[in-house]
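Have a look at this one before I ask anything.
The complex appears here without one of its protein chains, the remainder shown in place.
Going by the order they are written in, the chains are A, B and C; count residues from 1 in each one.
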Amino acid sequence: MTTTMAMLDTDLSPTQLDKQVLARCIDTCFECAQACTTCADADLGEKMVADLVKCARLNLDCADVCGTTARVLSRQTGYDRDLTRSVVQACAQACQVSGDECARHAQMHEHCRVCEEVCRRCQQRCEEVLAAIV
Amino acid sequence: MTTTMAMLDTDLSPTQLDKQVLARCIDTCFECAQACTTCADADLGEKMVADLVKCARLNLDCADVCGTTARVLSRQTGYDRDLTRSVVQACAQACQVSGDECARHAQMHEHCRVCEEVCRRCQQRCEEVLAAIV
Amino acid sequence: MTTTMAMLDTDLSPTQLDKQVLARCIDTCFECAQACTTCADADLGEKMVADLVKCARLNLDCADVCGTTARVLSRQTGYDRDLTRSVVQACAQACQVSGDECARHAQMHEHCRVCEEVCRRCQQRCEEVLAAIV
Partner (left out) sequence: MTTTMAMLDTDLSPTQLDKQVLARCIDTCFECAQACTTCADADLGEKMVADLVKCARLNLDCADVCGTTARVLSRQTGYDRDLTRSVVQACAQACQVSGDECARHAQMHEHCRVCEEVCRRCQQRCEEVLAAIV
């Protein structure tokens, strides 16, 4: 069991969302925040940095949105459905545009290839949470 | 002229959004992140903290979302319309639920009264940005 | 191999720090940011929330500092030794005070028990990074 799942289990506030689905999404959001932060940094270190400017920018946005989403989902007390949905939708969108841009450079740059994979996985985890919100 | 407006003016990337509207929203997002962080903290310091638990939680979410929104809007290079719209919509939503909850305690607690005002203003600034996105 | 290690390996900027040590610290910082965010939330959900106010506050600080530290360590381009040291020292300090406070409630509250463990581990990972900075 991951620490996230252990922590969610100790939080005794009533939850509207399945904790397994939540924990997977939280963990992947942090993983994606990490990958996007390093991908933006690796973009800066490339000789062809000018080609990677849009990639770096979208990675930075995605890192910020993923970090915030992980934190919002880590709170179960005082759950608000509409707020959760809006935040997770923004995260799915951020992962999609960041993943799409990384995909354009994936053959040339390994950091974009790995980062694209993480963005796709994170988008999927967000969609699982959205499907669970009723 | 605020520093934010000065900074946006020095960023020569082509912008799709009016810089005055952007700068006002960015400044108010940071102001709201501050107010919500202190309101959540003040909630913890109240004797009746148990009545303010939902308020503290929504304030914490709102602070996170406002901080991320301010950062996304501070980047003009590689602008993505759909991502910007999703993030600002989530921020307007966060400000609304946080403001609504603070409103319920505004007569009793001065920190909730001031924080509600800032949340309302921030929601409006977000809606101005959303109206400017075409 | 974790995603973090994979991402650090793809970043070709010259590094002054061992990537294994960095990756472990980054992953634990995100884990600690998660644990502290949920522990603060669980504090709010307890009947005896008034006893847990200091715990919630220090958890919130620790979550913020850990998140920032993970991001700073995820960037290898343009490495600055003194900045890295200051940030990681602040993180070790945040983990220590947050862990110490959780320890006082660990017998009573499972979320504090798990969170304390994560804080201790994160403090140790930070000290490993500090030892590697020369």
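Here is the rule we go by: contacts are C-beta pairs under 8 Å (C-beta built on N, C-alpha and C of every residue); 3 or more make two chains touch, one makes a residue touch a chain.
Since this is a predicted model, take the numbers as computed values, not measurements.
Listed here are the chain C residues that touch the chain not shown: 53-58, 60-61, 64-65, 67-68, 71-72, 75, 77-78, 80, 82-83, 86-87, 89-90, 93-94, 97.
Listed for chain B, the residues touching the missing chain in the whole complex are 3-4, 6-8, 10-13, 26-27, 30-31, 33-35, 37-39, 41-42, 44-46, 63, 67, 70-71, 74-78, 109-111, 114-115, 118. Where chain A meets the omitted chain, the residues involved are 40-41, 44-45, 47, 49-50, 53, 56-57, 60.
Here is the rule we go by: only the chains that are shown with their structure count from here on.
With rounding to the nearest 5, the Cα superposition of chain A on chain C corresponds to a rotation angle of 180 degrees. Overall, the chain located most centrally, as judged by its C-alpha mean against the mean of all protein C-alpha atoms, is A. Chain B and chain C have CA centres that are 26 Å apart. Chain contacts: chain C has residues 41, 44-45 touching two or more partner chains.
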